[in-house]
Each structure stands twice: as C-alpha cells, then as structure tokens.
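One protein chain omitted, others in place.
Let's look at subunit A:
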Amino acid sequence: MQLAVWTYEGPPHVGAMRVATAMEKLHYVLHAPQGDTYADLLFTMIERRAKRPPVTYTTFEARDLGKDTAQIFQDAAREAVTRFNPQAIIVGASCTAELIQDDPAGLAEAMGLPLPVIPLELPSYQRKENWGAAETFYQIVRHLGDKSLTRAPREGRKARANILGPCALGFRHRDDLVEIRKILSQLDIEINLVAPLGATPEDIARIGDADFNIVLYPEIADEAARWLERTFDQPAVRTIPIGVGATRSFIADVAELAGADPTPALGDTSSRMPWWSRSVDSTYLTSKRVFIFGDSTHAVAAARIAREELGFEVCGLGCYSREFAREVRAEAARCGIEALITDDHLAVEDAITAAAPELVLGTQMERHIAKRLGIPCAVISAPVHVQDFPARHSPQMGFEGANVIFDTWVHPLVMGLEEHLLTMFREDFEFSDEAGASHHAAHSPRKVAPATDPVSQAPVTDIPAPAFAAEPGSLWTAEAERELKKIPFFVRGKARRNTENFAAAEGRRQIDLDTLYDAKAHYAR
C-alpha cells in the first residue's frame, strides 16, 4: 500500500476517458460502481466542456454483486449504442470492476453489436492515467486503422501528416494544435488527421493515408506511433516544439520528412522571445536557480529553454512518469544534476527545499509547494487546475508558445529593474523586505510579524517550516544575523544556506561577520 494525499495521475480509466472525450462519435462503456462518475467533472469543470463526456457507467451496487453485474453491463452497452448511435465503442472496467472479473470484452463481443467494439485492458493497480490514455489510443488505432490502405505515390501531391497526441484535459493541447497547424501550413504540408482530439472512428480508419506522423505528446501517442511505423511504414517526428530552439529543430525535421523548404517557417517573425531574453532587463535572469518538475515531455523541454534560452541554472529536474524517465535522466545529465523520478509529492517538496531554487516550474502541486515555501512559481505541465485552461490563446508550442513561456515564467520573478530598485532602496519602507515584490503578491502571503506575546498565538505545527528559514539558537552572532537581514529576502535563504555550509566545511563554530563575507567570497560566481 502506498500512502497518498495527492496523486499526479489518476487511474488508467481516466486516461481512457480523456481519449474518448477528445474524440467524436466514439462512446465508452465503463463497468464501474456508483461514484466513479466524479471523473466527469474534470471535463465539465476544469476543462469547462459544455457537453458530458461520452461515457456510460454501469453503476453496479453492493446488492448486484455475485448475481447480475454482467447483465447490467450488457444492458448499459446496448442502451448506450441505441441512444448515442456511435461509430464505435470502447469497453472496459474501472478498478472495482477489474476485481469482480466480469470481462467486458467478452461480454460485449457476445452481444454481436453492429459496430466495432474495442476492448481495453487497463490494469488499475499497476498503471496510471497517461498509460491508460496511450493504451486506449493505441487500441483504437490498431482496431480501426484500415490496414488495406495503400498510399498514392508522393509525386504531384502535397506531403500529408497525422498530428498525434492532442487530447481532452491536455495542458494547452487546444492552442498547441493551432500553432502546429500554422507551421504545417507554412511548410505547405497537408494534415491528414488530428487524433485523438476531434477525430471520429471513421477518420481513424484512414490514418494510414499520411506519409508520416507528428508525435506531439509521447505520453499519449508514442505507443500508437510505433505501431503505425511498423504497419504503414510511417516515420515519426518526435521533436517536441516547445521553446525557440526546439521549434526550429521541429521545423527542420518536419521539412526534411516532407521534402519541403523550411525557410518560410523558420523565418516566422512572430518570435519575440529571443529579443526579450537578450534585452538588458533580462540580464538579471542570468543563472537564476530553477527547479523543474512535471511530465517528462514538458520537463525536458523546460530544462532546455531554461538553460539555452533564458540563461537560468537548472538546479533540479524531475518527472512523475516512470515510463519516460530515460529522457529526463539524459537531460538532467546535461544540466549536471541527477534526475528526480517520483510520484510522491512529499519527495518533490523535500527536493525543492534542499535545492533552494529562486523559481519553481511545475504542476499544480509544485505551485502549492512553492507557495508554502514562498518561492515564485509557474505552471508548465499537467496536472493543472481550472485557471490553466484559459480562455485566451496560450500555447506552449511553436514561436507563439515561446512568447507565452517567456511571459509566464518571468512574471512571477522580480523583474530586473524592480530587483535593482529593491536592492538600492531597501532601507525605504516601500521597498522593505517585508513588503515583497509586487509580482509576489498573488503568490506568497505577506510575512506575519512575530506575535509580541508568544502564548497568545498557537504554534502552527501543521505546516513544516522550510529548512532554510531562520532557526532560533543558531550559530549566528547577532551582528551577522543583522547583516544577513540586509541582504534582499529573495536571495537571503541561499546566502544563509551557503554560509552555514561554508562554516560547517571550515569547522567554524560561530558565524560572525567575517564568516559571512568569507563565505560570500567563496561562493562568488
């Protein structure tokens, strides 16, 4: 048993729901007890869909167990087909139904329904949401893809591509797709199919018509793309166009497969990020320590942007999906650090505390960890909450995505000019440490002055203090402590930690002014 307060991923059948909800004219008959319909509100509330997910739950109860749950499943399947008239259905079990062993696949097959029935085996006690989505999409493609298709020769027609991976409840999938379509149109490439988002089962049948595939989100589409590679001899582009450099590589890779001229796409002038990053106000971003955590695809892309396009120092990198840990480990090695592969948010919190970053890039969970630790944060990956399904266009991919990323990541930081002012005028009350940076207001609570009467205030035992906060009874002399307070609060934690490490390494028993400045000299960049 694993003790969990929070999980980065839902169970695998939620992944299957994401694929079913993304598609049109496909229905999911899910053998599940009352209550599993909670997952509907992820789609209707977080993604704000105005339609119910196309899922029929069998809703068996305790009194049904051991007698007619199989019948309940068949009735539900028959009703769903009659009512919704889908082109195909997928059938499967949620975690509880997996235990009662009704075999939805066999039951559905025995019914002889007049449409394709795609059985799903999603082991709920071993696998998770992304795996469920990948497996579901793979099974749909494998069952529905028309293997008798032969592509017309390339001469005299445009190159054709499938875009694979965009899904329901995907972080910025809607807008990423807009950017990818724009690039393909600049390269004069025809889109054969986007899937699963917006595709019908009949569309999937002609998936073999494309010359190659573009895998946008490997967590969802890689499994299917590998099958297509084998079955239809379709090569795949696996470059993820998140960041300016990655977008350029993506354009080059796609153009090469399509035999197209990449120049028009590369010459796109909507890319403002390189200039923003070079402008002098961004100088202060140099070597800002950043901690990155999310799904593998977004974490790796973020690390590359952080290092090569914003001049940050990546002090932590990790992902919650074991299936894609290899890419994260490789990127971490390039950053000179060790990757953190875990789905335990407490381990992530410990790692963030230990790394003492100046910026955290992560999921909804890291947003809360960073808030607790008082560190600026931006969201780069699912799972995300409702505010990260915005009304405005905000892709992560392509050149516009890079613009969005620059703004999103830099806003929570103290901007260069503001940082300068804070340092210069820190004795002025408007710029005092306790006032904080204006951009922080929404993220970190104002520091509460210590109560004059310690008895009147109950100790907050629930919330563990960050390891780098001031500890009473430390080695610090009063004078050194006062000097430390003059250092701006957003670097003070690091200064304290460095000084203490330095003192420990030097074997000094007291931290006085000299130790403080010796340490500063020691750690000077």
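FYI, a residue touches a chain if its C-beta (ideal position, glycine included) is under 8 Å from a C-beta of that chain, and two chains touch if they have at least 3 such contacts; residues count from 1.
Basically, contacts and distances are computed from a predicted model.
S.K.: UniProt names the one chain left off this complex as which of "Energy-coupling factor transporter transmembrane protein EcfT", "Light-independent protochlorophyllide reductase subunit N", "Cytochrome bd menaquinol oxidase subunit I" or "(2Fe-2S)-binding protein"?
M.R.: UniProt protein name of the non-displayed chain: "Light-independent protochlorophyllide reductase subunit N".
S.K.: Touching the absent chain in the whole complex: find that residue among A:I100, A:V178 or A:I337.
M.R.: A:I100
S.K.: With the missing chain put back, one of A:R83, A:R278, A:R322 or A:R482 would touch it. Which one?
M.R.: Result: among the candidates, A:R83 touches the missing chain.
S.K.: Given the full complex, what residues of subunit A touch the hidden partner chain?
M.R.: Contact residues on subunit A toward the absent chain are 1-7, 9-11, 13-14, 33-42, 44-45, 48-52, 56-63, 65, 76, 79, 83, 94-96, 99-100, 123-126, 128, 365, 368, 372, 385, 461-463.
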